Each structure stands twice: as C-alpha cells, then as structure tokens.
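Contents: one structure, followed by commentary.
Every protein chain but one is kept in place in this view of the complex.
Chains here go by letter, A, B and C, matching the order in which they are written, and residues are numbered from 1 within each.
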C-alpha cells in the first residue's frame, strides 16, 4: 500500500461536489490540496462557499493560474473538461473528472445523449470509476471518469443479478429513482427555490435521463428509467422492478448480493431485518461513501424489487472520485472515506 | 339538486381523517355535525386534537352515546366498522365508511388481504366510492365504502388507458407510489417520529400492499405495486410504468385522458406544460379534493409513464367520502369541496 | 352589509402574494377578477405560475394594458407602486397596496428605512390595513396600505398589553421573529435554494429590519427586533419578551388578550391548553387569515412572553389586504377569508 503524498487541485471548487472533494482531500492522508479554482469567486476563501470548510486556509484561484500538481480533480459542468483536458494534462499527471465528459466509450454515444464531443481521442483512455465494477482497470489510469450518481445507484442495485445470471439482459426492468436537491447544483433558480422545491414528488426526468447511457454501457441493457425529485438534500435511491425470466428464490437473491459485495469495503446489504431502517435508505449513508443495497421478492408478480441507496455527492460523485483515485494510485481504498454517517440525520 | 340539510356524526374524530371530515362537514352547506366520537378524548374539545378547528364549538362524545342522525361517517381503523355496523344502522340511515372493511366484494377477498370478515352480509350492499368510477351506483347507496388512498391514485392514473382500450388487462404494469407521513395516522411510534421519518425514501410496502386488492377489483389487473414513504405530510403520488402491447402516440394519450376526465369536476390533466409544475404533484393539490393526472411516452422503451397525484387525506379519504355522500344523497357533487389549494405550500 | 360586486385587477400576479390575491378573489363573493398583470409572463396562464389556480381561465396581461376596474390590488416589490400610483388611479377608484410604499406616515420615515419617496403626497391619504388596529379608519378609504407581515405578527402579539395599560411605551421589549421561505419571494437565488435554505436557523435580519418602522408608528415604541429564517414555507411567528414595569398576573394577561380580541373574527387566543398545539403556531393557521396569540408569565424574571403566529402571505399580506378591502367597501369582513386551515400540515 502506497503511503506517498500527492498534490491535488480541485477545478470548480465552489460547486457542491467541488466542496465535497475539498472536504475529502483535506482529511485524506495521501493528498495535499494545492489549489481550488473558481472564476467567479477567485480570491475568496473556500469557507465563503462551504461553511463546513471555514477552517481550511485556502482561497480560490482563477482557473487561468493553474499550478502543476500530481492530480487534478475536475468538478465542472458537463462540457467544460473536454475543452480543458489538454490544459489539465499540462499541469497534472492524473486527471479525475466528475462530469459526464469521459464516461462513455465513443463520441457517438456521447452525441446521442449530450452534444458533440470536442476531445473524442480521450474517450479510449478514460477509465470509468465505479470501483465495484472497474477495479481491475483503474490501477495506473491517467484519466478517470467518475460514475454518474443515478447510474451508480442503479448499477449497484442491479449488478448482482447479472453477476449471478439471474438476469441475462433481455428482461424488462423498470428503475424508479428518487433524488435530493443537491443534484440540481449550487446555482439556485425558481424550480429549486425552497418554497417550490420543498415537499415535492416531482418527475423531473420522466423519460430519457442521460444516465441511461452509462447503465446501458455497463450492464448491457436498456432500462425504463424515471427520476423523481423528492424532499431531501443528498441521496439517490433507485428502486429496480425486475422481471426475471426464470424462477428465483429469496436464497438465490441473498447469494447473489452477498457474492457480489461481501468483500466490498463500501457496500452494505440491508434486506428486511428489524428496526426502522429495513431497506436501503439514503439518509443512513448521507455523508459517506457507502452504498446500501437490498431486495424483496414478489412471488405473485414474479418480480424482484431491488433497492439501492447512495449519497449522490459521495458514492455518486466526490467520494467515488476519491475511491477511484485511491485505487488508481495504489493507495488504501478507503483512505479519506472512513466517515460512518450520522443517526438521526435529515438526508442528511 | 337537493338543498336539504343532513345531520351527521363522525366516528373516530381524533384521527387525521376524522379531523378532515369534521373540517369538511363544518363548511358544507348540506351537513350539520351532531356528534364526533372518541373514546380516549371524550369530553375534550375538537380543537384539542385539531388546532385548525379550535373555533368549532364541539366536544368529543363517547362512542357509547351515539345519537340518531342521517349519516354516520366512520373514520376508524380497519376492523372496527364491521364490528359496529349494526349499531351504526340503529342510529343512521346512511353509513359512509372510510376504512377498508366494506371495499371488497367478497369475504374471501377480504380474508386474503386482511383478516376474517365479521359482517360479510354487508359486502354486497356497499358501494365503493371513487365517483369517477362508480358514480352511477352511488345514488341512494346506504353503505358507502370510500376508496383507499393509494388505490385511488393508482386507479385514477390508469383508468383512461383502459377506457381508451390502450390497455386490455394482460399488460405488465409497475406502480411505484410515494406517500406522506399522514398515512401513518395520528398515533406516533418510533418509525414515524420526526428524527427518523424526515428526509427518508423508505420502502414501507415493497410488496403486497393491501390496496392491490382494490386495484385488481376495479381494473381487473394485477399490478406490481411498491410504496415508498417520502418527506411530505399529505400526498399519494403514483407513477405507473405501463407497457402497452400496441403502438401508442402522444395524441392517443391526450385523447384517452381527456376522454375520461374532461367532465370530471375534480380531475385535472397536467402533462408537460411549462412552469415549475409540469406533472401531477401532491403539493399542488394538498388540502383539496382534486386529482391530477398526466403522462409521458417513452418511445425507446415502448413505455407509458402515467403520473397521478392526490392528497391522501382528501381525494384519498375524507374528501372522497364527502364526494361519495354528495352523489349518494343527490347533492351538488362539489359541495363542501371547493377549496382550491395553496401555492407555495409544503405538501402541504 | 353590501352585496355589490366589484371588478378587480391584481398587479404583479406572478409573485407569491399576487397568487394568493388571485386565489382569494376567485373565491370571493363580491369580487370579479378582470385582469392579472405580469410583464415577464404576459399571455401565459395564471396556472403556469400558480399550480393551484390551473382551473382559473385567465392569462396575465401586460401592465401597460390596464383596463378600468373598481379596485386595484398591487402586489409589486417596494418602490413600484409609488411610481405607478397615478396610473392606478386612472384605472380604479380604490387601490390596495401590499408593498411598504404607503405604510408610513411621512416621507422622512420612509426615507429613514427605505429610500426617497416619489409620491409623498399620497402618504397622508393612505390608511394602514391591520383591521384589528385601524378598522375605524378603513371605511371609504381609497388608498389602503396593507400591513407588513412581521410587523403584523408583532403588533398583534403586543397590542393587548398596551390596550390594557400593562405596557405604556418605555419598557424593554425584545421581539425574536421566525419566518418561512415564502418571505423571500418567488425569485430564487442561492441563499433561498433548497439545499441551502432547508433546515436553517438563519439570522437574516439580526438588526434593523424595516418592519420596525411600522411597529414604532403603531405602538409608539422602539423594539429590539431580530428575524430568523427557519424551515417552513409560510409563517411569521413573533416571540415578544416583555418586561413590564409593574406586577402582572396571569389573570391580567387573560383579561388583556380577551379584551382586545374577543370580538375579532380572525383572532384566536391559544395560551397553554392541552394537546400538541398549546401556543400560537404558524402551521395551525397556514392558508388562513387567522392570527393566533398567546402568552406565558415568567415570574422569576418579571417577564411576559407573548407569542403570535400568522401566515405571512395571508394575515401578513394578501389576506390582510382583502380584509382591509372588505372593511373599506362595507362588505362582510370575513367574505372570501373563511378557510379554516388544515391539520396535519407542513407550515403548510
């Protein structure tokens, strides 16, 4: 296990995931923050944007004044990293990108779901970071594309069914996702204002959510995907309604989920035990890099209901990026990601 | 249209739906409240339980001291009304029951989903009150079984697809429902305490929710049904993922929903217009008897996503009960149910 | 009691209080809505902004196309009405203004707390609408300045102590107010975005809140005033810590509050009874025009703690404006304002 220290820059430090990256890197034994960039808040303290980081003695730099570091973490909106990627490599050996820019394999896929891609030559080189899937490919990776939040929760919930050959790819799968307001980013806007956003069950992506592309790329299936915004801040909770073509027992499901995840440091199986939290619950993992998965079997409908819950900003973004970097650089996988979460807590 | 005035008693007046019944009856031009019963709070004012009704000059009576009235509204837990039904008829001509006791057609069905039925001879006589479905059967009904909240939201969302022959009954249908904390009732308990219940996406009925029985009885189909508790107080929001066996256009869907509901006084079609509220939203109908329905068409998956939102305590309970009584007694359908709802509001 | 019908226009119909005015006027037996104006959303339906008003068959007009009506209700930001006041009178006999523009008696006062006043000649003519204080002056008023939300909650809580000579004006009074997010208006912005605004106890006006001017003008005292934003949507809750210069008994307080409010149609005294809601509570009056007041006596500190709770958008704005207009025009005071509120409800 490496105990080296790497210098790191966070691009886009004022956003929510930028803030989480800074929090995690500040507490990480193997990273040292060199810069955090922000065009609009250059020279302001990090604490100005992120009140939990008021102790951090760091001011935002202009993105035009990049210093050379070992690792750049980019937490910018989709489309920015692909424009800046050459600049990033002039200043770093490893780039970890949290946007969708380098998640898909081909420019065609990207264009289908987003826009034209301006740096398609990098798509081949990038390694998708959802370490439970791609751990083997990450060591030594120089371009890491951290998985999307809702894709991550969905893939984590469904993967054991494929691993165990309960699903083979042709089945009908409905994924009904519920997400928190942090997915809307730090910008504001009428739809995400507190009076309008509180207490809602808003179908914000009833169809055609872009994360379907990642799910399809990694699981090889097309899912029926709908995303609702509900009243929480952090969290992506995926309920997967699965209709396997063959008889399945509860024992099969336990075996499948345990088989896929029992050695995973960040995965937790929660399936119908006692207490208040009997299934995966976003607030039980808020602030952590943990993914909870669980299931029920509906014999009357020959249906598996698979549940998955993550903190969209952690396991679904900044935490996953650090996790990916840990694996890529040969560090302890859990370094900087040990926080266990709180109880009780309000999502969070 | 009748302008008669009916005396009314509310059985179980301290519960949440009992409170809503009292609120609605107090403002209803054709009803006059005679009694509200409560064993545990006999002699306390109604305002002691329901702060919005502090002006109401009424104290709870013991259920042992029933007076004779025209209509009894029973808002007791499942199983109570069937035990009391003969007593109710000794004191009233019409009984409107808000529990599940008289919703199903046969004792066998009831036993399958609940327990043994102690008054099966009344099952034949009862009329299910979901007036958009059963309006023709309600006039003159002496026993009205007000529809269940999650069954109501689901049935309202799916009904136009059957009316228009887009569905015929053999299709796969996944219904993913999100509900508010008022569905848990006024009792409290650890799972519904504020610290545990806030910010959740809790699969509280992942499979085998009892309202499936009502859906099956009225739509003739078995749906894959899962209910999540989310952070709102009032609301039942049903997202129905439907896979029709035939090609369907958006125009077909508009036609179907308009055809079923354009003359309905409480139904509203909301399907992808502008503004913040582009689909059915519980908080847009909180406090009202309105049902919102809408849809999207997912061509890539040959899927219809049908949305439906109601206030579980109104259109899903007390409001529906009054609506049913209005029709049964020949009153104006919308009498006492005119409240338009608030904006902005927190579900509510 | 007049049963005449008045035509009315709402200026600034897309805002939150504009929406409440439209809701109230649509259900008011003596008003008929002629126009609702909005520059940014001209020609869009009212339901586009206010989902609860989707049934209203009305589109926003440009404010440049005013028609002549009986009453103009202006719900624009501070400073707009004073610029438009002559135009308003060209199109209406009575103007009810919900902004601060005409609340203060003199241009000097206005300039001290806001900016220079461009129509000071109207300040003399305006009647402040907080009918519990100014009922006698309202009949026939042609310019009505509806009271500010936090001033209203504070004045209602303290007034009985002055009426009963428990306070005479020289006492120390600390008023600690908690308000909901609707006070920030419909605009959005980072501070009012759901992720930042949820769960806060934010001192948003620690000192120098402008409503102090109204309180001083009507009660003749200077109060120590601090406003916190908390996690609710509607509501202004004022806790007044009062140190009377003389011994006071709980009986004195009951007498004072009953004396001031027992004949008031919208005032409710809630002081330490049983049940969950033992003191004034914003969510108990959400959506209504009711003001709740109550108190405790702290003998050890010779302190009265007076509580007051209103819905800032109703009794603190649109409801108060309608109430004022009802009195001014000789209508039933409670016309259009009968809604009793909901239980349970989430503020709301």
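In the analysis below, a residue touches a chain if its C-beta (ideal position, glycine included) is under 8 Å from a C-beta of that chain, and two chains touch if they have at least 3 such contacts.
Predicted, not measured: the structure shown is a model, and the values here were computed from it.
Note that the absent chain touches A, B, C when the full complex is taken as a whole.
Taking the complete complex into account, A:232 is the one of A:191, A:232, A:253 or A:322 that touches the chain left out.
When the missing chain is restored to the complex, the residue among C:199, C:265 or C:330 that touches it is C:199. Only one of A:29, A:169 or A:273 touches the chain withheld from this view, namely A:273. Hidden from this view is one chain, which touches subunit B at 16, 180-182, 184, 186-190, 192-199, 233, 346.
The missing chain lies against subunit C, touching residues 172, 174, 176, 178, 190-191, 195-196, 198-203, 206-208, 222-224, 226, 228, 230-233, 235, 237, 239, 241, 243, 276-279, 281-283, 296-298, 300-301, 303, 305, 307, 309, 344-348. One chain of the complex is left out; on subunit A, the residues touching it are 16, 19-20, 23, 26-27, 44, 47-55, 182, 186, 232-234, 268, 270, 273-277, 281, 284-288, 338-348.
Note that only the chains that are shown with their structure count from here on.
Averaging Cα atoms per chain gives one point for each, and the point farthest from that of subunit B is the centre of A. Annotation: 35 Å between the Cα-based centres of subunit B and subunit C. Averaging C-alpha coordinates per chain places the centre of subunit A 38 Å away from that of subunit B. Counting only residues that touch two or more partner chains, subunit B has 232-233, 276-277, 281, 344-348.
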